[in-house]
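Missing here is one protein chain; the remaining ones are kept as they sit in the complex.
On to chain A.
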Amino acid sequence: MSLLSKWIGLLGVASLWLGLTGCNLEQDIDVELPSYSAELAVECYLEAGKRPSLTVTTTVPYLGAVVPQLPSNVTVRLTLPNGTVVPLAFQPNYQALTDTVSGIKFYTHIGRDTLVARAGDVFKLEVSDTQGRRVTGTTTMLAPIPIDSVEYKFNDKSGSERKAYFLTSFLDPPTPNDCYRLQLHRGDPAKGALLKRPETDNSFEDRLLNGQRFVLGTSYRFSKGDTVTATLYHTDAAFYRFRQSVRDARNANGNPFAQPSAIFSNVQGGVGIFSVLSPTRATRIIR
């Protein structure tokens, strides 16, 4: 017994040592990274019926200054399907940088007129600055995919626990490699609900269900009186891959099991995305 006591005592001392020294397993370190040359970063989502706008920034060394670099000497030209070249003026909406309510996105450049866009239309983008950097891109608007139906169903609980799930269904066309993004927003669209953070936001491909009906559901999360709007974007593969690569790149920082991903841009000469949104919407009030 005395032997056991000695061993347990030894273990206790060792455990105390562990407790004193072993808890903090993260520490700041200095790393020496090679030099990094910045390039233009472009983010542009066109949408029919809205003024074309985009954000042009530059990439920066990871451990450099926090504030995004907004180059002011950038010229942006958008080529419409009919060949008309539309300049987008440098008019940053700085208020969006501090706006945490409305959901309006920040842009650096914006066009004067609303956009007319139909399925199959091809748009081109050219961004250049006085340092000789030039970013170009091309994108095609895809046909909107109709939402067949939106439904809800309540659980069998009562009171505040009575909740409904929401189903959205649509038919995938027989063409392969279609990509989608489905968002569900809660609230009145007329009051800007569609600009806010969605209840759900999922991207998916049709590779396992090509040409078949998609039925997408939620958990029991909606209450009586909620207005729910489903927005289904038919996205091009480039936009889908860009979002996946952004997600993978973010997840790889801090995850020892992840393989870092390159960013799949669809622009040349820099990084970023140039796409035309092709949404369809359906709204239902939970009663």
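Note that a residue touches a chain if its C-beta (ideal position, glycine included) is under 8 Å from a C-beta of that chain, and two chains touch if they have at least 3 such contacts; residues count from 1.
In the analysis below, contacts and distances are computed from a predicted model.
S.K.: The chain dropped from view, which UniProt name applies: "GMC family oxidoreductase", "Yip1 domain-containing protein", "sn-glycerol-3-phosphate transport system permease protein UgpE" or "TonB-dependent Receptor Plug Domain"?
M.R.: "TonB-dependent Receptor Plug Domain"
S.K.: Specify the residue from the set A:S72, A:N155 or A:T175 that touches the hidden chain.
M.R.: From the options A:S72, A:N155 or A:T175, the contact with the absent chain belongs to A:N155.
S.K.: Among A:I110, A:A143 or A:A252, exactly one should touch the missing chain; which is it?
M.R.: The missing chain is touched by A:A252.
S.K.: Kindly note down the residues of chain A that lie in touch with the hidden chain.
M.R.: 3-4, 7-8, 10-11, 14-15, 17-18, 21-23, 25-31, 33-34, 36, 38, 41, 43, 45, 55, 57-63, 66, 68, 96-97, 99-106, 153, 155, 165, 167, 183, 185, 194-198, 201, 207-209, 215, 217, 219-220, 231, 233, 241, 243-246, 248-250, 252-254, 256-264, 271, 273, 277
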